[in-house]
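Here the complex is missing one protein chain, while the rest keep their positions.
Order of writing sets the chain letters: A, B and C. Residues in each chain are counted from 1.
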Amino acid sequence: MKTMNYSPEHLTSNRHLFWIAAVLGVIMMAPVAWIIGLSLKDNAELLKGTEAVFAMPYTLVNYANILESSSVFGWFINSMIVAIGQTIGVLLLSSLAGYAFARLEFPFRKTLFIIVLFGLAVPEQAVIIARHQMFNWFDLHNTHIGLILPNLSSAFGVFLMTQFFRAIPKEIDEAAMLDNASTFRIFWKVLLPLTLPAQATLGIFTFLQAWNDYWWPLISATKADMYTLTIGIASSQTNFAQSEGLGFLGAQAVFASLPVVIVYIFFQRHIVTAVSGGAVK
Amino acid sequence: MKTMNYSPEHLTSNRHLFWIAAVLGVIMMAPVAWIIGLSLKDNAELLKGTEAVFAMPYTLVNYANILESSSVFGWFINSMIVAIGQTIGVLLLSSLAGYAFARLEFPFRKTLFIIVLFGLAVPEQAVIIARHQMFNWFDLHNTHIGLILPNLSSAFGVFLMTQFFRAIPKEIDEAAMLDNASTFRIFWKVLLPLTLPAQATLGIFTFLQAWNDYWWPLISATKADMYTLTIGIASSQTNFAQSEGLGFLGAQAVFASLPVVIVYIFFQRHIVTAVSGGAVK
Amino acid sequence: MSASISIKNITKRYDSVTVLDDINLHIEDGEFVVFLGPSGCGKSTLLRMIAGLESITEGSIEIGDKRIDTLPSGQRGVAMVFQSYALYPHMTTRQNMSFGLENVNVAQDEIDRRVNDAAKILEIDHLLDRKPGRLSGGQRQRVAIGRAIVKEPKAFLFDEPLSNLDAALRGRTRLELAQLHQRLGSTMIFVTHDQVEAMTLADRIVIMHKQKIEQIGTPMEIYQHPVSRFVAEFVGSPPMSMLPINHIENTVDGVTVEVSGAGKVVTAITLPQDFNAKDAVIGIRAEDTAIVSPQEEGLDLTIKVVERLGDRTLLYGTLVDGTELIAEDTGRSKVKAGETVRVSISPHAAHIFDGNGLAHHSQREV
Partner (left out) sequence: MSASISIKNITKRYDSVTVLDDINLHIEDGEFVVFLGPSGCGKSTLLRMIAGLESITEGSIEIGDKRIDTLPSGQRGVAMVFQSYALYPHMTTRQNMSFGLENVNVAQDEIDRRVNDAAKILEIDHLLDRKPGRLSGGQRQRVAIGRAIVKEPKAFLFDEPLSNLDAALRGRTRLELAQLHQRLGSTMIFVTHDQVEAMTLADRIVIMHKQKIEQIGTPMEIYQHPVSRFVAEFVGSPPMSMLPINHIENTVDGVTVEVSGAGKVVTAITLPQDFNAKDAVIGIRAEDTAIVSPQEEGLDLTIKVVERLGDRTLLYGTLVDGTELIAEDTGRSKVKAGETVRVSISPHAAHIFDGNGLAHHSQREV
């Protein structure tokens, strides 16, 4: 008689939970697949019924139509400037603030920390009117600075970096102090490099969010040459009645998302590393 | 001659960095203060110039105007149902998925994880048309389910919970296996309680985001009695020309934000705990 | 309640890598067995296979007369104490100890009785309402042992449970474990890479090396009659000194060997005809040496480091050709680093290892 060996590995090969992950994946990916499908169809054909997506022929005419607009490249540049500027600014400020909250003693440290985190709770809609007015006073509308500035103080960034700096053992600082390194050198050469996984994660999140931002650019950038890609493409929608241009709308959505998808694929390894808990060893 | 003792504590009392934190705090709080100021002023007075905010008299008439609308409480209930439902759903799904990704072996685990994280990169604008169509087919528009469903698969939630479950030592599972606990009991009684700090953080974030969500409710909830508070209040804006009702607008923004501020203050301690790295000891 | 354990032809492979190779071992009911070996020898894997935390590629495990390798961990009737203790951080000491009993539906008053009894034995009654985060390392250790005791298992499995304690606490806990074994009389398997723990705790030591069992024996057998050079060097602190042999001469009593460039050592060891003399060495433990006056016979040792342990003094030195030898003197030794002393070696205490690492000992007991 041959008895099956009990294997603890079976316990961890749970196929039920596979389905939860799979369903999550499908929920996320189905709309993406659908929109790509729409973008590849002729608008006239879609008018008869969207089930046309499932059949040939496919066409790139919608994408061609987008690129015909001479403003697209200007909008793309604007989006790049805003997203990159915002990413660099958030990384810098969050790192400094995180270091300060994690390592330094200063008056009202706790109170300030709570106030900064409070920023997590304030919805953009609540402050957008006030912000609009303030930027008006300083004549910051329709400038890159005006688009970048409001999101520089990222509560999530400060949150994340504080956590990361706290996770670095204090002995590392002390070893560097004994190595006669200045406070700045300790921060710059010793501690900051150790937060790289957090920087990568925060950087990607910030870039994605800045790229996809809609509200503030819509309100602040009122001149067509200051539009970001999101706003610019949305503005050109008025040329088409929504029901007529479903394929064109899809192509717009896909086109506007392409850069973030590229960034994501490029940095995907780092996100996974950060998730794997690849902090300070 | 009395020589001052060198004190290493001086090094960590850096007053420069206090300013960075303080400026971050001010950047975040100034618009909040401004909008509260506006909300407490008579609209007519504000027409002459917004510097009126700095002087008496203040009034609650704008808030009274909001409460006069009989629909406000219905919208509030809708917002609560959507925010709470979404929070519970996200916590449940993210915990299960996080546990699965962190602990279990199943086919395409890595691929699925990357697909789910990919959800971080897809902007809502890109998929909102497709989603609108799909929900149309299933007749889910103008239902609470329709408002809750799209955001249940939180890429950030899966990300966070996977990280947290990975941080729990495997010996804890093994000890529970030797204690004859079933897989479900290990998950429910042993591992899940250890992720409480993450649950609190994720729960607060999800609630805030659900409460403040604007796009999807605007598109999906087209009947007035299915409006969320954010949409409902915005819809009543059409009664006032924007320049005439600055104070009323402010009051609307403040009023819509109140619940999230209350939630934040209530759970603030947990956020700080989570930041302090209070995971598994 | 306690039971014997039989490990039969156990082999473990990960893909093409063999982690354990055809292990056979019988552990008597009530025996305290220590798996000792360097890291990577497979000792922890073997323990985890008994616990059901690792799958078995080939072979079987029995506890009592019952085959258990087909059962999940919780149904094998074993309890394990982990190196990291693996207490449930959100449960109090009492809840930690009760959890396993609740899972098998033991009555509440029986749970209470067992938890209180175990807590009394381990002197943790005052800690029952604390969570692990508020316990010291030593206290956590006791709770982990308590969690095992309440299950009244057929066998206790310890996976390097002392390695997270500091030296003083380690010594004390070692002693308490020995007393616990005396009191409970349970079968216990203890995994460690620390030979002092193995020597002091074990009824029998299982020395593991390169995925195999190298030697099984009582601590004294292992210490006095190591089967191989590996065992001889691994067990004992300070390690046995190994001196290369230049020449072997048969005498009436055994052999006299010439240690490279340093002189002769008389032994009472008889070597076989087919002795492989290439790379053969003579092994000498520090306590089998003595510092003698320069007139007496012995080896000249130039002392590099003097280690005063209080009750005895270890002299680390080199012979004329640079070979290292550790000698022992009394706690009141006056020898200083840099001096050269004469060291005599007890003829019955030396060990000879042939080129294959195989050991030869004196036939007479000292």
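In the analysis below, a contact is a pair of C-beta atoms (placed from the backbone, for glycine too) under 8 Å apart; a residue touches a chain by one contact, two chains touch by 3 or more.
Treat the numbers as computed from the prediction; the structure is a model and nothing was measured.
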Ask   = Taking the entire complex into account, which one of C:15, C:65, C:109 or C:311 touches the absent chain?
value = C:311
Query = In the complete assembly, which of C:91, C:128 or C:178 touches the absent chain?
reply = C:178
Of C:193, C:229 or C:342, the one touching the omitted chain in the full complex = C:193
Message = If the hidden chain were put back, which residues of chain C would touch it?
response = 163, 166-168, 171, 174-175, 178-179, 182, 193-196, 199-200, 219-220, 223-224, 235-238, 285-287, 304-305, 307-312, 316, 328, 331-332, 337, 365-366
Request  = With the missing chain put back, which residues of chain A would touch it? List them for me.
outcome  = 169, 171-172, 174-181, 185, 189-190, 193-194, 196, 280-281
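Note that only the chains that are shown with their structure count from here on.
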Note = If chain centres are mean C-alpha positions, then the most distant from chain B is chain C
Inquiry  = What's the distance between the Cα centroids of chain B and chain C, rounded to whole Å?
reply    = 56
Key: CA centroid of chain A to CA centroid of chain B, Å   = 16
Request  = Provide the list of chain B residues touching at least two other chains, using ranges where the numbers run on.
outcome  = 177
Note = Shared-interface residues of chain C (touching two or more other chains) are 52-53, 72-73
